[in-house]
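Pasting a structure below so you can have a look.
Note that one protein chain of the assembly has been removed; the remaining protein chains are unaltered in position.
And now, chain A:
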Amino acid sequence: MSAAAPSALTPVAARRIQSELRDFTRNPPDGCRLETFEPITTWIIHMDGPEATPGMPNLYEGEKFRLQVKFTERYPLEPPEVVFVPPHTPAHPHVYSNGHICLDILYDGQNGGWSPALTINKVCLSLRSMLASNTEKARPPGDADYCSRVGMRSPKYTRWVFEDDRV
């Protein structure tokens, strides 16, 4: 659960991140583009809001978000820390204004759904689909309170409760 410590990557973690970097650069997920990976343990990814689909309200088309991914030294045994970079974070019932995301696959431990079978590529696909399936732009209840309370703390220290993971 520790925050990213770039200097202490295990050789396994370093190789895995290199492989993912190569894969992400060659086959980026739809609407995503790697902006920086300096140091290699901190990626910034550009994510376009998903296009409107028939039968769904058009909520995010044309919006642009930035995602920050920080790898820990025990990656992939531990999940990366993934947040939207404020101030422009998607208005979504599972995204706090500070960029923290309430999505089970981003966390381990009790209730968590992270598994080392996931990749950043798959995480981005899940986030895009989380946005695409939303029907109303709204922040989670208690958003302002949560943001002022956690400050700059990693979302990994928050005890999340997840509802239906299809949302």
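One rule holds in what follows: contacts are C-beta pairs under 8 Å (C-beta built on N, C-alpha and C of every residue); 3 or more make two chains touch, one makes a residue touch a chain; residues count from 1.
Rule of thumb we're sticking to: contacts and distances are computed from a predicted model.
The unshown chain of the complex is recorded in UniProt as "ubiquitinyl hydrolase 1", chosen from "Electron transfer flavoprotein subunit beta", "Translation initiation factor eIF2B subunit epsilon", "ubiquitinyl hydrolase 1" or "DNA repair protein RAD51 homolog 3". Touch with the chain that is not drawn comes from one residue among A:Thr36, A:Asn58, A:Asn111 or A:Ser129, which is A:Asn111.
Panel shows chain A; residues 10-12, 15-16, 19-20, 23, 74, 76-77, 93-94, 102, 108-119, 121-122, 140-142, 146, 158-164, 167 of it touch the chain omitted from the view.
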